[in-house]
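Attaching a single structure in structure tokens format; questions to follow.
Rather than the whole complex, this shows some of its chains in their spots.
Think of it as A and B in the order they're written, each chain with its own count starting at 1.
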Amino acid sequence: MMTSPSLEDAQAVLAAQPFSAMMGTTLSQYDGEGVTLELDLKPEHLQQHGYVHGGVQCYLADNALTFAGGQRLGPAVLTAGVNLSYLRPASGERLIARASVQAATSRSAVTQVEISALKDGQEYVCSVGSGTISTMKK
Amino acid sequence: MMTSPSLEDAQAVLAAQPFSAMMGTTLSQYDGEGVTLELDLKPEHLQQHGYVHGGVQCYLADNALTFAGGQRLGPAVLTAGVNLSYLRPASGERLIARASVQAATSRSAVTQVEISALKDGQEYVCSVGSGTISTMKK
């Protein structure tokens, strides 16, 4: 039977992603309840109006949705697709992406994510989305 | 009547995005036929298996879909949502995102994007997606 990777295993995967290392992403939760990725915001994460670039949110969503799928299905997964809806401009000290499994079979999972910005000590939701994650075909 | 920004205008917008500057994105087409963004791949764009991180593709898709919407609707647009489907792992020298308007009204556009990897001088499609772009509400 498949055993879900531990938080430490998952943090090692994240650390092995050069792009996540450059972004500065950390993994603070990885269990059956869901997955939480955090990103301390820096000036280079912004777009031309001073808000967090939508692509930064997309990256964080893609990563959180995939980790949530892998937590359920095992580490050998592929992300088939992701979507993200933007609700409010993001700014502040940190982005927090919380992802969990919305529904799953033994071979695929639909995962959902909510991205919040922590600004002046308050969180507000910036975007929400979902992803489709599959086990690798044999 | 609204006049579409020129290629130079749009390149200035891209240059004003700190995140795109860090990524190294360039804009090579911006006209009524569509928009092309290019990204020379570097080691920090990869994930743990040596392929381009899905989040890099998501970022590029988000940006190309939004530029394509702005080209049609004018520069004051908001991206309501994006989706991206992954078809093949991406690797090589460069990512190329080509986006265009699939359908539009005067206030919103559905744009589509195809992301290709240029590897050993050959292009292949890695992912495709779409976005919903709206003019800002008065």
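Basically, contacts are C-beta pairs under 8 Å (C-beta built on N, C-alpha and C of every residue); 3 or more make two chains touch, one makes a residue touch a chain.
Since we're looking at a predicted model, the values are computed, not measured.
Starting from the 2 chains in place, I would like the total count of identical chains in the complete complex.
4
Following the convention adopted for this analysis, only the chains that are shown with their structure count from here on.
Just the number, please: Cα centre separation of chain A and chain B in whole Å.
That gives a centre separation of 21 Å.
Spell out the part of chain A that touches chain B in their complex, as residue ranges.
13, 16-23, 43-48, 53-56, 58-63, 66, 78-86, 129
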